[in-house]
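Here you go, one structure.
Note that one protein chain of the assembly has been removed; the remaining protein chains are unaltered in position.
When the chains are written out, they are named A and B in that same order, and each has its own residue count from 1.
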Amino acid sequence: MNRQLLRKSEELFYRVLMIISTVIIIIALLAIIISILVKGMPSLSWSMITQTPKGGYYFGKEGGILNAIIGSLYLSGGATLLALAVSLPLALYMNVHKLKQKNVVNSIRFFLDLLWGVPSIVYGAFGFTLMVLLGLRTSLLAGILTVTLFIIPIMVRSMDEVLKTVPKGLLESAFSLGSTRSETAFRVMLRQCIPGIITAILLAFGRAIGDAAAVLFTAGYTDYIPTSLSQPTATLPLSVFFQLSSPIPEVQNRAYASAVVLTVIVLIISIASRGFSMKYQKNKIK
Amino acid sequence: MRALVLTNFKLRRNLREKLSTFWMKCCYILVLAMPFILLTGLLIKSSLLFGEKSLTELIFSSEWKPMSGKFGFLPFIISSLWVTFISVIIAAPICLLTAIYLTQYARRVVLKIMQPVIDILAGIPSVIYGVWGIIIIVPFVSKIAGWFNVHSSGYSILAGAVVLAVMIIPFILNILIEVYKTIPIELSEASLSLGATKWETIKKVLTRKAFPGIISSFGLGVSRAFGETIAVLMVVGNVVHIPTGIFQAGYPLPALIANNYGEMLSIPMYDSALMLAALILFIVVTIFNMGSRYIIIHYEKKI
Partner (left out) sequence: MINETKINIENLNLHIGKNHILKDINVQIPEKKLTVILGPSGCGKTTLLKSLNRLTDLYPEVKTQGRIFNGDEDILHPKTEITELRKKMGLLAQSPYPLPMSIYDNITYGLRISGRRKKRFLNKRVEYYLRQVSLWDEVKDRLKDPASALSIGQQQRLCLARGLSVDPDILLADEPTSALDPISSREVEELFVKLKQRYTIVMVTHILRQAKRVADYVIFMYLGEIIEHGPAEQIFEHPRNEITKSYIKGIYS
């Protein structure tokens, strides 16, 4: 009888711990979002997101962070496009062309997992070295190249996860109609997986826009919106970072406001990609 | 006429096929070569320092005076270890308990609610974690230190570890949920029908089965935490010394690179030292990453 009670209460004890853990995670997320909003909203104004920094901005005078918003979009957009040009063909290659050679596919997956694990600061340092080697300056282009390297593994692996689930019968159908491998890849597989692929692209874009360490040395920082690839560019994470290290309270508050902007952008991307993956689940043929 | 058009079409089709396959192969080679390119690049750049000093001297010396050519990495390595392991120690039980709860006890609905929570947490940029750390965690740590009669600004190893723990939670949790989900239901049915309670089944059967997966999820957590830069840098204090307590400031390797890179170009040896830091990061992270994946692949089937 006593033993029974002990068994029961042990289970109860752990169940309570489990619920506490789950709640901690929810609270952590809420705490992050609420604290950023509470701190940032008061300083967020229309001019902050529609103007570039004016003279004296960094002493608390007028201006905004449009340079960083546009800069981040340019940089992440460019990197995402460039990464797409490598990732999509590679993911299709793994799942159509090399379907039979499991060891080739597994070796690619292995290398991608390795690359995915490499910290972005290492890519940043490497990108900087590469930049010096190529004779580039800190610029939009150098930033794009570095971030591209950093998001390729993320993009390929997420696409691979989606393409992997396509039933073999669909491939067989496409082949038996006389499709070449590339036609099967781009006309059938791509179409079948388009929502999942868009999710993968958005995920990579979200990573690109949020990462600071990879662009710290390569993209530079400037108060202007870049007009060519060879100009340096501001980015949102760095604008948060730099403004926060200022001793002036107004500037620090703007850092919080910039953090709100970045958080909102990332949340929108996250929700959008969720929407696409939901849609994907609905339309999938078994 | 028709025949001519068709031959023309066939030629173009053939060309398209060849070109696209060629490009795919290029991408393939790029990915296979990338780790080696990274490694070689870092090795070449840090070789300058190796020429002057022995590796043991670099790693076990605690004197960091770049201007006079003294590069002891010990303070940074120790800080990195502190921050990483404390963060994993905080995150691990939370993740394990939550994963068990979500996969074994909770109703479907709860998992459905938690999935976006985890995804959003995973997608928040590290600089935002840093800001949050400064707003909430740093003052909190300072207060806790007060309870222990320690004076601390709050910018400390502990603050870094807490922020880092929250950052790696979604990462570890996702793997653990996957691990528990893939355990066949028959296994718990077998145990339950032998008279075990649900908790006993989880503790003695499922978790045993999941053990390699659990270990490797923690290993992957370590590899993720070890390289995290901006968020940690913002709350950890960045003082060059060997920390002796969790309320003291630390200076992990990624922060060292981030704080000094770009400004050190005038001193080649300094440049080389930071590249060595990046190399250490790369190697440590890769070992943990690959080791964990090896465990999950090779031991999962054997239990």
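Note that in this section contacts are C-beta pairs under 8 Å (C-beta built on N, C-alpha and C of every residue); 3 or more make two chains touch, one makes a residue touch a chain.
Since the model is a prediction, treat every value here as computed from it, not as a measurement.
The chain not shown here is touched by just one of A:S120, A:T180 or A:S270, and that residue is A:T180. When the missing chain is restored to the complex, the residue among A:L44, A:M155, A:V188 or A:A255 that touches it is A:V188.
By the touch rule set out above, subunit A reaches the unshown chain at residues 99-102, 167-180, 183, 187-188, 191-192, 283, 285-286.
Where subunit B meets the chain that is not shown, the touching residues are 5-6, 9-10, 13.
Keep in mind that, in the parts below, only the chains that are shown with their structure count from here on.
Against subunit A, in their complex, subunit B makes its touches with residues 13, 16-17, 20-21, 23-25, 27-28, 30-32, 34-35, 38, 41-42, 45, 93-95, 97-98, 100-102, 105-106, 110, 114, 116-121, 123-132, 134-136, 166, 169, 173, 197-200, 220, 223-224, 226-230, 234, 254, 257-258, 261-262, 265, 274-275, 278, 281-282, 285-286, 288-290, 293. Residues of subunit A that touch subunit B in their complex: 7-8, 10-11, 14-15, 17-22, 24-26, 28-29, 31-32, 35-36, 39, 86-87, 89-90, 92-93, 97, 107-108, 110-115, 117-126, 128-130, 132, 138, 149, 152-153, 156, 180-183, 185-186, 203, 206-207, 209-213, 216-217, 237-238, 240-241, 244, 255-256, 259, 262-263, 266-267, 269-270, 274.
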